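What follows is one structure encoded as structure tokens, with my remarks underneath.
A single protein chain has been omitted from the complex, and every remaining protein chain is retained in its original position.
Our next item is chain A:
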Amino acid sequence: MLQFKIVGVVFLLVLSTVLTAQNTQSVAIKKGAYVPLYGTTDKKPVEVKAFNMDVFPITNAQFVVFLKKYPQYSRSNIKGLFAEKSYLSQWKSDYDYGTTNLSNAPVTNVSWFVAKKYCECQGKRLPSMDEWEYVAMADEKRIDARTKEEFNKYILSWYEKPKTYTNPVGKTFKNYWGVYDMHGLVWEWTSDFNSIFLSGESRKDKDTDKNLFCGSGSINASDLMNYAAFMRYGFRASLKANYATKNLGFRCAKDLK
């Protein structure tokens, strides 16, 4: 019986280390509905089920641990189908992010394929675009701060700041859900980034687009909001799954059990 207990305790200890070693802290996001700024023709609210979201983007240090465990995704082993040449190009070598990159800075220059794999190997997944946008519309106090001028100004001023991707995670604001860095640090992969139609027909859905380009004199909060979202969706639409760029990182999400 004692033996049984010891084995059990040891097992639990080992298990908890295995589970927490690489697992970033995550928080529960309550279910809700929101109207995406792009992608729906009817402007009906989209349901988002309750799920868990990582509090921070994945860091360089966490990514090294992953690569050592799964060397097939290292810089010299990765296949071209899964990541282009710029994959982790800012690192010193396969398993060394060097001295110019902070250990707790978000890992960037990572392709969608590898980001997806990373999350799967933690028993997680990439958040969907709707989940990501749903969490990202919160400021410190509100679930949906998208119409607030200050909030939009903050986002847009980040878009103008160079090289924020070299900053450590967790230094931007903590939002309503307890999640950091949705704005102000890096762009992030979503599981269904390739579900955007900005060119062609769907462009017409958004009558406000012309205001963005025709230099109308009256820029109001809703213009700022649309502009910020337009940047985000436009950026995603320009991506391919093997792209690796220096301002693009990721975080993981998980279904609620």
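Assume contacts are C-beta pairs under 8 Å (C-beta built on N, C-alpha and C of every residue); 3 or more make two chains touch, one makes a residue touch a chain; residues count from 1.
Following the convention adopted for this analysis, contacts and distances are computed from a predicted model.
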Which choice in "ABC transporter permease", "Phosphoribosylformylglycinamidine synthase subunit PurL", "SCO family protein" or "Cytochrome c-type biogenesis protein" gives the name that UniProt lists for the one chain left out? "SCO family protein"
Using the touch definition from the top, which of A:F113, A:Y165 or A:Y227 touches the missing chain? A:F113
Contact with the hidden chain (one of A:S93, A:S157 or A:S195): A:S195
Note that chain A touches the chain not displayed via residues 3-4, 7-8, 11, 15, 18-19, 39-41, 69-70, 72, 79-82, 112-113, 116-117, 120-121, 123, 191-192, 194-197, 202, 237, 240-241
